[in-house]
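The complex appears here without one of its protein chains, the remainder shown in place.
Here is subunit A:
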Amino acid sequence: MRPILLSGHERALTQVKFSKEGDLIFSVSKDHIPCAWYAANGERFGAYKGHIGALWTVDVDPTTTLLATGGADNTLRLWEVQTGREIKQWEFSTSIRRCEFSEDGRLLLGVTEKRTGQLSNIVVYNIDPTPGASQPDEPILRIVVDELPRVTVAGFSYLSKYIITGHENGSVAQWDGKTGELLHEVYSHDDGMSVTDLQWSADRTYFLTASKDKTAKLHDTNTLEVLKTYVADTPLNSAAITPEPTNYVILGGGQAAMDVTTTSARQGKFEARFYHKIFEEEVGRVRGHFGPLNYVAVSPDGKCYCSGGEDGYVRVHHFDPPYFDFKFEVEREKERAGY
């Protein structure tokens, strides 16, 4: 199907997320207004006005009641999805790089930027998902990250058992979700190559990290063992896992604008790349953006994906039937054998 172009933002997109039902898309960009869109036809559902700085991150709770956004105005805000009303605002001394709800929607995590005199903090709030409920002012957990380099990405594992963080130096760390104790740390990506994204599988038992070292790696949540590695030819900004039964990962990236010598789309490698999740082989590419892809997200129902680019557009692609039919011979074999 023809991709749908969401052109409501004025500046580079920073994150796009699907609602857990897969019907809405939430997008944030360096302009100050988060937007919500219908995934089916690309119509705008609404906007959330209030932020006064570039936005870095967005997430929505499992029931699509609450929306969390954070950005360079040093605030983390909570909105009512349906009405666009701002219901809570937390202020910090540095900007918010990342926020994420736990799988039950009762915890919200935020990562603050490390800057001179300020360490990266991971804050966790208790969230009450009932409409109209008041939200706490103080976090239940605050992790001050002083031993490890700057935190770039973070998220809750299944059952909120762990918090997983990705760091500027390419390492990935595992923290106790209750106590905030550092449990485990692995150096999965090349040293000095920042981890740029961390996305979960549907059940949050494994996750995918993307890095500037041009690879994306699939990790086990418990052991942090690298299960699979996907090698691309360009620095990656984002990597998403398609929900089962399809077994793909989608990688997005491209030469950063400052490194592009010529502004040709051919040189920049601004394509979404599809790899087979199990065989680690590239199976396809989708062109379209004319700037690096800053984020790719797959609908939880697996029927479409969208990408947000430095070029200011969100492109929503609904998969065509051949996508669902395509199988490697060994997969067919397995299916016939009754898998």
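Of note:
By definition in this document, contacts are C-beta pairs under 8 Å (C-beta built on N, C-alpha and C of every residue); 3 or more make two chains touch, one makes a residue touch a chain; residues count from 1.
FYI, contacts and distances are computed from a predicted model.
Per the UniProt record, the chain missing from the shown structure is "Eukaryotic translation initiation factor 3 subunit B", taken from the list "DNA primase large subunit", "Ribosomal RNA-processing protein 42", "Eukaryotic translation initiation factor 3 subunit B" or "Proteasome subunit beta".
Considering the whole complex, the residue from A:Ala202, A:Val226 or A:Ala256 that touches the absent chain is A:Ala202. Between the chain not shown and the residues A:Ala54, A:Leu119 or A:Leu227, the one that touches is A:Leu227. Residues of subunit A in touch with the missing chain: 19-22, 40-41, 62-64, 103-105, 158-159, 202-206, 220, 227, 233, 261-262, 266-267, 277-280, 300-301, 328-331, 333-334, 339.
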